[in-house]
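Structure first, commentary second.
Every protein chain of the complex appears in place save one, which is left out.
On to chain A.
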Amino acid sequence: MLSRLVFLSANSLRSSGLIGAGLVQASRSLQTSSQRLAPVPPLPDHGGKVRHGLIPEELFEFLYPKTGVTGPYMLGTGLIVYLLSKELYVINHETIYAICIGTIIVYGVKKYGATVAAFIDSINEEKVAKAQAAKDSHISFLTEAIENEKKEQWRVEGRGMLFDAKRNNVAMLLETNYRERQHMVTNEVKRRLDYQIALQHLNRRLQQEHMINWVEKNVISSITPQQEKESIAKCIADLKVLAKTTQAKAAA
């Protein structure tokens, strides 16, 4: 807060003529807070150390070299005794009240101090936790997205194989279809040719049968009865000769 005062006063002084600039430069060694507003310097984790809740530790450290550990306590006691004995501090009704309210305040701080501090710290921690949760969820979302992307890339590699397989399938289907149609064509042609062959066979057979019938008819019609008798007699004579020879063979 006071550094802002330095900036403002420095600006106004600088613009106020010759002496103004010199004054600002001269007092620069006394300005201890940082001269820049960003980055904001970090807050210390704990406040300044105090003893008995009121007296900063620096007083004890300051007096330690000369007066040791009991130095500041002797100083305090001496001061109080001096004020009381010289009646610079008069004991009146306010003293009694001060003792009362002092007891109440000290008791309250001792009893509820830690709880209240923990509660206030929890408010800050909730803030940090919310931001951390948002950050974590975002990081996990992005990690998932990266993994999904990698998966997709792997899938793309596999897609080539998929396309090859599909192409093979299609080619096989086409081949099968072609062969089927060819088979059908062959069958149809064979059927027609078989028909022609069967027709020819039929024709030939009819012709043969017709010829045989005609020949038989002519032969039978040409056989006269005399010829028939002669042939039968001859046959009987042959049979008799045969019978004789057979008998002779059998007897021999």
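Criterion: a contact is a pair of C-beta atoms (placed from the backbone, for glycine too) under 8 Å apart; a residue touches a chain by one contact, two chains touch by 3 or more; residues count from 1.
The rule is short, and it goes like this: contacts and distances are computed from a predicted model.
Matching "Transcription initiation factor TFIID subunit 13", "ATP synthase subunit a", "Cytoplasmic dynein intermediate chain" or "Protein BYPASS-related" against the UniProt entry of the left-out chain gives the name "ATP synthase subunit a". When the whole complex is considered, the residue among A:Arg36, A:His93 or A:Lys249 that touches the unshown chain is A:His93. Across A:Val50, A:Ile80, A:Val106 or A:Ile120, the residue that sits in touch with the chain not pictured is A:Ile120. For chain A, the residues in touch with the chain missing from this view are 1, 37, 40, 43, 47, 91-98, 100-101, 103-104, 116-117, 120-121, 123-124, 127-128.
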